[in-house]
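I am attaching a structure below and will ask some questions about it afterwards.
With one protein chain withheld, the remaining protein chains of the complex are depicted in position.
And then chain A:
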Amino acid sequence: MNKYPILVAGLLLAMFAVAGTGLVAFTQEQTKDRIAANEREALLRSLNALVPADSIDNDIVTDTRFVNDIERLGGDKIQVYLGRKGGQPVAAVFASVVPDGYSGPIKLLVAVRTDGSLGGVRIVSHKETPGLGDKVEERKSDWVYSFKDKSLINPDISRWKVKRDGGDFDQFTGATVTPRSIVGAVKNTLLYFRDKGMALFERPSDNEAPPEKVASTQV
C-alpha cells in the first residue's frame, strides 16, 4: 500500500467525490418537487395579484408565449402569461423589462386586460438606490398601485409621464429617473398590447422550455 501513495490518495479523493456527489444528488432528488412547487406557487401568487384568480379559469402559469420586441418590451424573449375564462381572453401579463433604470434594468410584471386597461404593475427585481428609487417596490410605497385601471386613454397618451415632465404620474423626492423609466416602459407595453396583444391569444402555444422562474423583489 505504501508503495503507491499517490494511487491511494487518488482513490481516496475519488471516494469522497462519489460520496459528495451522492449526497448532493440525494438532496436534489428529495427537494426538487418541493422547489418546483415553491417557484410555481410564488409565480402564481404574483400573477393572481394582478389578474384575480376568480376572473380566469385556465392555468395562467403554463399558458405562455414568448414575444420579441426590444423597442417596446425591453427584450427579445419576453414571456407573456395569458389569462382566459371559458376560452375567452381576459388579460395578458407581460414580463417586461425597463432597460433604462437608474442602475441597471428593472424587471416588471405588467397585466393588461383585453379592454386595454391595466390590471396592475409589479416590480419583480431592480437595483435602484435603497431609500430613494426603491420606493417603486410594493413593500416600500403605494406608488406602483397607481397604475391600476389606467390605460392609454386614461390618462391621455400624452400624459403618460411623471409630473416633472408634464404628465400625470408622481415621481419621488430625489428619484425621478426610476419612476420616469417605469412609466415609459408601462406605456410601451400598453402600446404593444394595443397593436399585437389580442393576436397573442390566437397564437398556438410555443411549447417552449418551462416557464422561467420569476424571482420576487430582491433588495
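The rule is simple: a contact is a pair of C-beta atoms (placed from the backbone, for glycine too) under 8 Å apart; a residue touches a chain by one contact, two chains touch by 3 or more; residues count from 1.
Just so we're on the same page, contacts and distances are computed from a predicted model.
Engineer: Missing chain's UniProt protein name, "Cytochrome c-type biogenesis protein CcmH", "Ion-translocating oxidoreductase complex subunit E", "Spermidine/putrescine import ATP-binding protein PotA" or "Na+/H+ antiporter subunit C"?
Structural biologist: So the chain that does not appear here would be "Ion-translocating oxidoreductase complex subunit E", according to UniProt.
Engineer: Pick out which of A:Ala17, A:Ala53, A:Ile157 or A:Met198 touches the chain that's been left out of the picture.
Structural biologist: A:Ala17
Engineer: In the whole complex, what residues of chain A lie against the chain that is missing from view?
Structural biologist: Where chain A meets the chain not shown: residues 5-6, 8-10, 12-13, 16-17, 19-21, 23-24, 27-28, 30-31, 34-35, 38-39, 42, 129-132, 215-216, 218-219.
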